[in-house]
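What you see is the complex with one protein chain gone and the rest in place.
Showing subunit A:
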Amino acid sequence: MSDRAPRAHEVELIVNGRRVLAPASRTLASVLRDDLDLTAAKVACGRGECGACTVLVDGRPTMSCVTAVALVRGPVETLEALAEEVTDLREEFADAGAFQCGFCTPGQLVHAAALARRADELVAEDDLPGVVRDRLSGNICRCTGYQAITGAVCAVLARRAGAEVPS
């Protein structure tokens, strides 16, 4: 699939480091899930309103369910490829009770991965939990009340930045 040249109305994407050809008018979420069997990203609303489909595009958290393949502007990373990078986040999520059903968790972790890459900058902010809550407000969780997610992300950001863990 990836060795040939793109046909009309096809676009070349880089997904988790791999070259992929995909129809330009499809959504990124459907290409990931249906064509590439990368099912970590979930489709829970299909309208870009809940964050369950979050993937990184060019390092930025993006709603893949409302992103047309034609408008993807950079390499795509999904949780499948990010899992190792965020081992600390995943462990902290598990310890803190930051997921229950786990349906929104891939989106939360992908978004948190982007925050963790900016740990130094974010930890320098006055109100880290407030910043994390703001940043993660596009990722709905119906189970946890966000409490444990916020705590886990703050703990990992602080640890990565070599700062003290906020209580």
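Following the convention adopted for this analysis, contacts are C-beta pairs under 8 Å (C-beta built on N, C-alpha and C of every residue); 3 or more make two chains touch, one makes a residue touch a chain; residues count from 1.
One rule holds for everything that comes next: contacts and distances are computed from a predicted model.
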Among "ABC transporter domain-containing protein", "FAD-binding PCMH-type domain-containing protein", "Alternative cytochrome c oxidase, subunit CoxO" or "Transport permease protein", the UniProt name of the subunit that does not appear here
"FAD-binding PCMH-type domain-containing protein"
It is residues of subunit A that touch the chain not shown, namely 9, 24-27, 33, 37, 39-52, 54, 57, 60-63, 66-71, 73, 78-80, 83, 90, 93-97, 99-106, 109, 111, 129-130, 132-150
